[in-house]
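Heads up, one of the protein chains got dropped from this complex, but the rest are sitting where they should.
To keep things simple, chains are lettered A, B and C as they appear, and every chain counts its residues starting from 1.
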Amino acid sequence: MTGFPGTTGLILNEPLLWEKGKQGRSGMSLPHRDVNRAPFPEELLGTPPEFPDLSEVDVVRHYTRLSQWNFGVDTGMYPLGSCTMKYNPKVNEKLASLPGFSKAHPLLPHQLCQGALALMFELERLLAEVTGMDAVSLQPAAGAQGELTGMLIIHACHKSRKSQRSKIIVPDTAHGTNPASAAICGYRPVKVKSNEQGVLAAESIAELMDEETAGIMVTNPNTLGLFEEHISEISRIVHDKGGLVYCDGANMNALMGIVDMGKTGVDVLHLNLHKTFSGPHGGGGPGSGPVCVKKDLEPFLPVPRVMEQDGTYLLSEDFPESIGKVHAFYGSFGVSVRAYAYILSMGPELKTASQLAVLNANYIKEQLKGTLHLEYDRPCMHECVFSDKLQRAHKITTLDMVKRLMDYGFHPPTIYFPLVVEGAIMIEPTETESKENVDLFIDAMKAIAEEAAQNPELLRSAPTRCKVRRLDETSAARNPCLTG
Amino acid sequence: MTGFPGTTGLILNEPLLWEKGKQGRSGMSLPHRDVNRAPFPEELLGTPPEFPDLSEVDVVRHYTRLSQWNFGVDTGMYPLGSCTMKYNPKVNEKLASLPGFSKAHPLLPHQLCQGALALMFELERLLAEVTGMDAVSLQPAAGAQGELTGMLIIHACHKSRKSQRSKIIVPDTAHGTNPASAAICGYRPVKVKSNEQGVLAAESIAELMDEETAGIMVTNPNTLGLFEEHISEISRIVHDKGGLVYCDGANMNALMGIVDMGKTGVDVLHLNLHKTFSGPHGGGGPGSGPVCVKKDLEPFLPVPRVMEQDGTYLLSEDFPESIGKVHAFYGSFGVSVRAYAYILSMGPELKTASQLAVLNANYIKEQLKGTLHLEYDRPCMHECVFSDKLQRAHKITTLDMVKRLMDYGFHPPTIYFPLVVEGAIMIEPTETESKENVDLFIDAMKAIAEEAAQNPELLRSAPTRCKVRRLDETSAARNPCLTG
Amino acid sequence: MRYLPHTEEDIASMLQAIGEKSLEGLFATVPDSCRRERALELPEPFGEFELCERVGNLAGRMAVSPKYSVYLGAGSYEHFIPASVSYLLGRSEFSTSYTPYQPEISQGTLQAIYEYQTLVARLLGMDVANASLYDGASALAEALSMAVRVTKRDKVAVSSLIHPAYRRVVQTYFETTGHEVVQLPYLSNGRTDFSKLEEIQDLAALAVQSPNFFGCIEDIQTAAEVAHQKRALLVVTFSEPLAYGLLKSPGSQGADIACGEGQSFGVPQSFGGPALGMFATKMEYVRNLPGRLVGQTTDIDGNRGFVLTLATREQHIRREKATSNICTNNSLCAVAAAMYMASLGATGLRELAALNRDKAEYLKRRLMETGAEKPFEAPTFNEFVVKFPNSFEATYERLLNKGIVPGLRLERHYPELTGHYLLCVTEIRTKAEMDALVKEIAS
Partner (left out) sequence: MRYLPHTEEDIASMLQAIGEKSLEGLFATVPDSCRRERALELPEPFGEFELCERVGNLAGRMAVSPKYSVYLGAGSYEHFIPASVSYLLGRSEFSTSYTPYQPEISQGTLQAIYEYQTLVARLLGMDVANASLYDGASALAEALSMAVRVTKRDKVAVSSLIHPAYRRVVQTYFETTGHEVVQLPYLSNGRTDFSKLEEIQDLAALAVQSPNFFGCIEDIQTAAEVAHQKRALLVVTFSEPLAYGLLKSPGSQGADIACGEGQSFGVPQSFGGPALGMFATKMEYVRNLPGRLVGQTTDIDGNRGFVLTLATREQHIRREKATSNICTNNSLCAVAAAMYMASLGATGLRELAALNRDKAEYLKRRLMETGAEKPFEAPTFNEFVVKFPNSFEATYERLLNKGIVPGLRLERHYPELTGHYLLCVTEIRTKAEMDALVKEIAS
């Protein structure tokens, strides 16, 4: 295992917050009290919650220690499939935290918040250019909410056409959020299988598409990392039956500057700014999931919308057909600032980013096939999906292999997704990993496959280098302990 | 070893900078070139130095990984004697990096830098108040330069009095910088022994002090953590012989709000803003070592000095007797900002800080004496000094014990200093360690003393939890490899 | 380009290993019909220096303190965030990691979220809190959907004193579901009128906000009785959780679900987002809870550790039958809130809440002296409604030009309330600022 980044070193234990602290300590100072105490109605007064009192150094050490138990993109390669864990530029953090943005109240009179409105307006135009769509709303707070927003737009569109539809076609490769989002607006997802190439066959859509069906949700590239080659044909079929095409654009990192989503027949698309456009993932969020639509769906976009009137920017509610609001204000503005900074930093090189993301993925695919079973042996886009088929002989599972990968100093790929591949190992390197890193990762996977054959126990007992060993998730779910 | 903070976890190996990278990569962008290339004389043009070309993510990961091999005050208790490793408030970092300060040119016309001049002026007044001295210069860049400045002031004072003196009295307990600083300005340090109480006896000074002697350098509290009780008497003796008293005030953290350095007879004093006044130690610096003097030595202070004239602040060079400059500009202004912020945050509570620093030190002294040999069993100030005398029976040295302490999750104390205590272990907890932390540290030392008796090999082979095991310092010095 | 590490040689040798001649070749599976006709029309790449200039100029065109005194609340609150919290949150081990699917390598995030869940549950007096939702508005929508699931009924009653935007988001989420949303009017004292509930059958949930949109503190006790009489769940929502540093917790007064906006706790206002959807409920409903949950467990050596748990509620397992479609949540905002609550402590929380209330009361009193009226009698926390004389329209514009934003016009949201303004005062508004405002208004 020498030559790989993983090793062990001194880290510090740290109890839970309320296992430390003493009443009367203080971790922050309050502004000076310059007014008298006002009487407060007895009957409304509660007992203070049981928060521990800590000093500032207690708090700083607590979270400094916790941070060192975490692995982030800044720590090393994080090839978590479908999540586009690319490098998050530091300057974007600096810009998002400029007081003019971070301290801005969302309800400022428009003449007092021109900077933020201009940024939102410009970002919408930039995203339209990158996707090939016509109009954009930044309001959805993450991809899943973008999907819901898109579904509601489709629903509103059908309604405006006086057409009642109850179903929506969702491929078996779709991300779980797709059917979940469709369900929220009352659509019954109809599952369609991908063909032996791992993509949707036009025929299978033709069979399912009817006047009862609102449309289809395609992810393109799909979650097998494959481009839906027949998308144009499929769109035609769906449109012919009066349906609409929704595209889950979470994987846009493969296609920037190459594919025109509009041309593929997509009517509604969502983007994940926290993936394709370098927003940091924050240990689970926040994200941002703008929806992009073709002209004829623009009236249905969420309100308010940012408008420009001879140099002045305004927020307008004046869209009677709008689906309404999905966020209290305008979505994750702070993430929009980062995406805006990222797009301006990259410019036309966004295309290069996509090309290199796809290069890295295909390179890994070629180097590891044979070592790991490759379910669909064809050119992939930004990610490639293997399985543990070859390792089952040694009673080694995908889980065992990725736990071992931690000891080698890499974050595991996405596992057991997409569901169509049994024991899936979904690897998305992204463009910000150098060839050296990618080669090290490949060598690690090969070494692990070797260990699986020679010394499988190494894998089953992995990880050994992390702060904790393998955790008991079953009993965690059986008798949940969710608060301390 | 359970119950102690030290444990192990995943950290990442990282090669040397030039072991990675590829020509043509770039870790930062340059401002846009908006002018033409100008011809550059061939004969002056060199070949570019062999720097590696790295991408931004390479650089970020390199230093993120390196940082995780380090132990700082934010990681845990750092009782490094004589260094006052107290908590460094985060707000001070924020304030020091305000563009108005961090981007300020030192030669701005005075009307364009009033903010910085006002801060320096006010800080000098605040330090004068805390020490009881009359005038202050912030110019010395660290404690040792403060000492040199002080010695030069003393030298200049004697010269102005037409008195030629060649010697200076320096106690055996003095920090190494004291004799070194004295030597630079041509003084021959005359060593004086402390008495069996670990402090200077007036008699021994009386014996040595003569008209050949420029004065004395006392550290108070001294490096044994003891207050020089006879300082007033000693000052009188020195003054009577026309000498001057220099006080190394690096240990001022014990005395704020309690002792008036002026009253003790001190003529010149230096402070370490990076210790007493919470400046972060930066892995070795930068520091700041202001000199404080009594009125009659003010004319000799370094120039320029900050002056106030009806509300406007100026820099004045108009001090003909000044020793001149010790820094290209005004010293570590950035550290001054932090000290200023710290003093304003603490206000009169600086006294409480000193009381609690002394409380922590005496508490450790009482709890550990018996476990470790306490050289001078009397009330200490901000630190206490033990030795490995009791452990020698087991062939265990101070070094062995502190290496083991790392595995327990603490930074070692200062060791083998002061030189007057053989195998010294010099512990300065500072006031920002809670009783819980101090108790844990005490338990760790007791456990280690126990191990020294029961299982000495554990100590000799320590540390085992750090990224590297015990390092070979001898061969490092014998065949130095200082560049890669 | 500094974000793209590949050199020409790297690309060449990787292409060779793949057996492709060019980068374009990698996209053979993309039909021409799908390709862009023209290259991306984007500005040339900005260097970091020019980028900071450009974005800095935009940020410079925003009205923020200290240059401006903004008395706006209404769902976004200007509270002081200590430098320690911003620093810790910026440590990239927190910010550049993702959902802790692999617990052994994510214990930092997991313990931090477990602690967040615990502090939120304690603050709201509930059994369990989730790992965060997007914001207060979607949290309320999720709460009402959950109540529908739990009670298997399809009507929800919503106080008209719940933040207008939250109610609109509920409308949007419910639009296509066929579930009915009934709005409850408000009383002259600035609290919700529950009487209308009488005639409603099959009620799944009653939702009230406290402090409500007028800043008034609702009578949760009564709301609970009314709701439980009808065997409906009581959902208590909020936009200013700091109020619970003083007020009785929703849980202690019978709430079944407590949810709302957590931005006040260490999350920058950031023009409205990212925000923090707080969501807490009783243990009996935990399997109907939307969003992620962190639970405590042990590793094979018996050491304490934390994992994501009860995932069978979630979309990646349950797909269309999931309790919610949420995947990415607002984790980093939750960690910020935990850091902030940890820094405050119980003692600090109580005192900070009192300071907000007392400063607001001070301004309220001073404004009354200028002839403004206090239309609603119910006690308030750090926001309150004031009716200004008609002449105020002009004053409002004058104040804007002086760098003061004297609250929010209510008429847009409540047409009957002409001349009514909602003002907010937090701990960072000084007496001096407030006196200046009063002086301006009086003049």
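Heads up, the rule we're going with is that contacts are C-beta pairs under 8 Å (C-beta built on N, C-alpha and C of every residue); 3 or more make two chains touch, one makes a residue touch a chain.
Here the structure is a predicted model, which means the values were calculated and not measured.
Note that the absent chain touches A, B, C when the full complex is taken as a whole. Considering the whole complex, the residue from B:2, B:36, B:309 or B:454 that touches the absent chain is B:36. Interface note: of A:22, A:158 or A:460, the residue touching the hidden chain in the full complex is A:22.
Touching residues on subunit A toward the chain that is not drawn are 10, 22-32, 55-58, 60, 64, 89-91, 93-94. Where subunit C meets the missing chain, the touching residues are 48-49, 53, 56, 66, 80, 82-83, 87, 90-92, 427-428.
Operating definition for what follows: only the chains that are shown with their structure count from here on.
For the pair subunit A and subunit B, the distance between mean C-alpha positions equals 47 Å. One simple way to say how far apart two chains are is to compare their mean CA positions; for subunit A and subunit C this gives 20 Å.
Averaging Cα coordinates per chain places subunit B and subunit C 46 Å apart. Residues of subunit C in contact with two or more other chains: 1, 3-5, 10, 45, 48, 82, 84, 86-87, 92, 105. Residues of subunit A in contact with at least two other chains: 14, 29, 56, 60, 64, 68-69, 71, 73-75, 87, 89, 345, 406, 432, 434, 463, 466-467.
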